[in-house]
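After this line comes subunit A, so read on.
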Amino acid sequence: MTEEQQSLAIANPKMTARDVKVFYGEKQAIKGVSIDVDMDHVTAFIGPSGCGKSTFLRTLNRMNDTVASARVEGQITLDGEDIYAPSMDVVQLRARVGMVFQKPNPFPKSIYENIAYGPRIHGLAAGKADMDVIVEKSLRRAGLWDEVKDRLNDSGTALSGGQQQRLCIGRAIAVEPEVILMDEPCSALDPIATAKIEELIHELRGRYGIVIVTHNMQQAARVSQRTAFFHLGELVEYGVTSDIFTNPRQERTKDYITGRYG
Partner candidate 1 sequence: GCGDQSGGAGATRDQIRAVGSSTVYPFATAVAELFVQGNPGMKSPIIESTGTGGGMKLFCAGVGAQHPDIADASRRMKKAEFEQCAANGVKDIIEIQVGVDGLAFAESKQGPGLKLTPKIVYEALAANPYGKGPNKAQTWKDVDPSLPAIAISVFGPPSTSGTRDSLAELILEKGCQSDEAMKALKEKSEDEYKATCTRIREDGKYVDSGENDNLIVQKLGANPNAVGVFGFSFLEENKDTLKDVPINGIEASYETVSTGQYPGARPLYIYVKKAHMQAIRGLQGFLDTFAANWNPDGALTKRGMVAAPEDVRKKSAEIVKSLTVLDGSQLK
Partner candidate 2 sequence: MSAKNPTDWKSDAMRKRIARRYAAERRFKAAGLLAVALSAAFLAFLLFTMVGNGMRGFTRTEIALKVDFPASPLLLDPANITDEALANANLPMVTSAVAQKTLGKDADALISPSAWISIRDAIKADPKILSRTETIDVPAATAIDLAAKSKGTPEAEVQVARLRQAGLLATGINWGFLTASDGTDPTQVGIWGAFKGSLLTMLVTLLLSFPIGVATALYLEEYARKSWWTDIIEVSINNLAAVPSIIFGLLGLSIFLNLLQLPRSAALVGGMTLALMTMPVIVIAGRNAIKSVPPSIRDAALGIGASPVQVVFQHVLPLALPGILTGTIIGMARALGETAPLLMIGMRAFIATPPGGIVDPATVLPVQIFLWSDEVSKGFVEKTSAAIIVLLAFLLAMNGLAIYLRNKFEKRW
């Protein structure tokens, strides 16, 4: 594996993970994974159910802290800073490394308040006018502005599933994160909504570091430039997406991609 990683070496990675191990109590869910995330490439995590994709993703913004039994070893840095260092403030970290979940989870508040929530708690807006600007900008970037601009006071939960998911992306964008983590963001969506989100990811690339977990290999192929294949907590293969799909080096990767299991 190390060879491939070397070959992928990114000049100025936004985030790096080195030999990360995650345990749930006794059970080891991630067995020494090293990966780099940068702004120019979308990274996709694929692998069968339970292989640890979500777990690893959540270590990247310390969402695993909320699971009492979870324990993380190894090193993860953001801009060279160790995010598990005591000096690291987890509240800031999560603002800088945003997250979008599998099931759209807008707050049961208005669309406006959903977007404004983050900037407000972090004090990013100086006043109402400022906040209005942030909300509009975020919704525009999330590709939702035109659809909702006339009903910003409607509840966020009243939107369709795809719109909700874009709202959640907009919400993450509103605090100006540097990296966005997405855990199967389309798996609850219909094909048209899925297409919209994929398009959005294309547009966001370059501005944010993006990591996406998906169980749909075609989707991984469509949206990502780097793909990591996990199996049983191990990073089996990590490389340029087109290589992985056309020319997997590992037998397991090949079996998985051709549908032998999963």
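Regarding candidate selection, all candidates are chains of the complex that A comes from, given by their letters.
Everything that follows uses one rule, which is that a residue touches a chain if its C-beta (ideal position, glycine included) is under 8 Å from a C-beta of that chain, and two chains touch if they have at least 3 such contacts; residues count from 1.
None of the values given here were measured: they were computed from a predicted structure.
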Original post:
Which touches subunit A in this complex, 1 or 2?
Top reply: 2
Subject >> Parts of subunit A lying in touch with candidate 2, wherever the complex brings them together >> reply: 89, 91-92, 95-96, 121-124, 133-134, 136-137, 140, 175-176, 178
